[in-house]
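Notes follow the structure.
Of the protein chains in this complex, all but one are displayed in their positions.
Presenting chain A:
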Amino acid sequence: VEPHGPVCKLLHLHLIMEVLPTYMDVEHSRAYIDQLYSNDSHKCFQAVSELKFAVIGSVREKGTIIEQGVVVRLLQILRSSELDILLKTEVVTVLNSLAKGLPEHASSLVQAGLLPALWEQIETCAGGSGTSAYTQMILCCLRSVYRQGCAPPPPSWDHKLLTTLIQHGYHPPSNQECVANILAHACKTCEQQQQLVDAGGADLVACMLCSPVSRVQLPALHCLAAMCYKNERVSSILATKSYGGKAVPDLLVGLMARDRPRDMQLAAATSLTFLHRAGALSADDPKIIFKTLQCLVRMCRRDREVWERVEAANTLAYLTEVSTELQRTAAMTDHLIHTMNDYLKDTTSSAGASAPQGICGSPISCRQYDNPSTWPELMLEAALKVYASLGANDEDIRQRVIKTDGLMNTIVTSLSAACPAVQLAAVRCLHSLSRSVHTLRTTFQDHMVWRPLMTVLKTSSSEELVTVASSTLCNLLLEFSPSKEHILDQGAVEFLCGLTRRPHPGLRLNAVWALMNMAFQAEHRVKVSILHHLGTDQIFRLLSDTDVHILMKTLGLLRNLLSTKGHIDQIMQCHGKEIMQAIILILEGEHSAEVKEQALCILANIADGDMAKNAIMSNEDVLKKLMNYMVIPNVKLQIAATFCISNLIWNVEEGAAERQNKLRDMGVYKLLQNLMTTTDTALFDKVKTALQQFH
């Protein structure tokens, strides 16, 4: 095993210094590299040893060796079946040292095919003892590569290999540390998470959490987090595992105790957060609402390292994203809203900081903190995310957030930030805040947030960003929002109509939703513009969308378009045929009652028009359908249908008597009379109103 720590580094340095004089010329010509290719295994061993001394502790040397293409030869030795295990061990030691250099070094090793070679070797010595120096060295080397964050995890694990790896993870501690690190970094997809559990990874992690060695516990926590991130099945399995009589969540709480090392507390809190979000622990579980929440808020304090604060805030935002209870608790815990304000202001202080050493964040944020100049951005992003989560549901919290000094300005400038992550966080925050009527009417208007928001929408290529931004736009387009007019002026109609054609269902939904809000009580020109840009073809397409939410919002849009007599008549005049077709399509389709109710409501709106009435009256098929809905055992549909009838026969309107006669002939009057026996008061009122219209 390659010795770790400065002492051992020194030792090696010392060794190098001792032998340096005899190697002076060798150092120049690197004669030993030639020896590497020797068929004499003794000479080859000598050469590898010399190579080892040369690369350990020297980043420059690592780079040179890799450039010279030595790695290929090393892998060749590794794969050769007849060569001695001692030589191979020495070779892996060199490779491990190379992998510990810069990330570039590690990735060139990966490109040279290091990983398959190592996996192969692990397999071949699987029969032997896991404590053999060779196996240990291989695991160390794999660990070093994966920790560099540049190794793509295998798309899918080989079950046998995974089982072998997990077996090695039980002892000794040095192997445990390596295995935990490898698994933590190589577990990214849902499939891998499941494979890991199937191969016994859950038991292994539970066991490693109980290790007395913190160098094992920490990567074990990272591994646990990686396994349960957004995976309900795996999380529920992990949450019920136990070791030494203690359940995994309790073990995690133990590791999160305040006298534990901070990185350990943070990692444990992250694991618990993921377990909660994946549904394995409820929000009101004391382990979550007391322990995890407090731990994360504590980690955000000023006296912590920047990376810890960023990591903690990001995790906290994720923890509190959904649960109102957690949001309320977090908002009152340890001045969190204030603390986050510090994040916004800390944008200059760390610019000159030196590169951090030994940050051991989770694999998810691997290498994220390498460059101190990005820290202010990271802090800003994290704080905006926290604000977004806090303000998601509770108006009191929202108002407290909005009052945060300088927050609105920060959001507005962040909307046009160069960094997409910051933009996204800013839009998320804006979205949460936009759920407040008060804010829409005041703060948002004052800060003209619609301007940068529209720019984001029009320029960004990130689907996620546009989804959240269009979602925010929905709220800004509500009829009481003063921004509505400005947004229309920015060409929102055209943009949103374009958005309805996007493949991403979230985008289509938001677009239709926004259009629906926009059409509500809108001027005629707006409605015309919507219909013009959308086109009836697109309406049909949306009405046949597989996503029922999109369908509902499209119907809602039609309802909003077809309101007030004048608009109804004008629109029906141009598009009556298509609209009636669309309605029939829905009424005849396999849809839920809610959908059909919407369709009937559109009919009722149409029936409210003067000329438009004819579109219904002239279509006996539709009339029969209406009568049918009046008698089916669903009160809501009955009400909608009755309402439509009552609009059709409305007394004071021109041609009312004619329509009444026609419907009476069809048996509508009789139907209505029968409906008078209903016990539903709402339906009763509608029926009564309708009957009163008949002369």
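A few remarks follow.
We adopt the following convention: a contact is a pair of C-beta atoms (placed from the backbone, for glycine too) under 8 Å apart; a residue touches a chain by one contact, two chains touch by 3 or more; residues count from 1.
The definition used in the following text is that contacts and distances are computed from a predicted model.
The protein name that UniProt records for the chain not on display, among "Ribosome biogenesis protein WDR12", "Ran-binding protein 9", "60S ribosomal protein L24" or "GPI transamidase component PIG-T", is "Ran-binding protein 9". When the whole complex is considered, the residue among A:90, A:308, A:394 or A:569 that touches the unshown chain is A:394. Taking the complete complex into account, A:438 is the one of A:42, A:171, A:438 or A:695 that touches the chain left out. Interface note: of A:31, A:72, A:133 or A:332, the residue touching the hidden chain in the full complex is A:332. Where chain A meets the chain that is not shown, the touching residues are 257-259, 290, 293-294, 297-298, 324, 329, 332-335, 392-395, 398-399, 431, 434-439, 471-472, 474-475, 478, 509-510, 513, 517.
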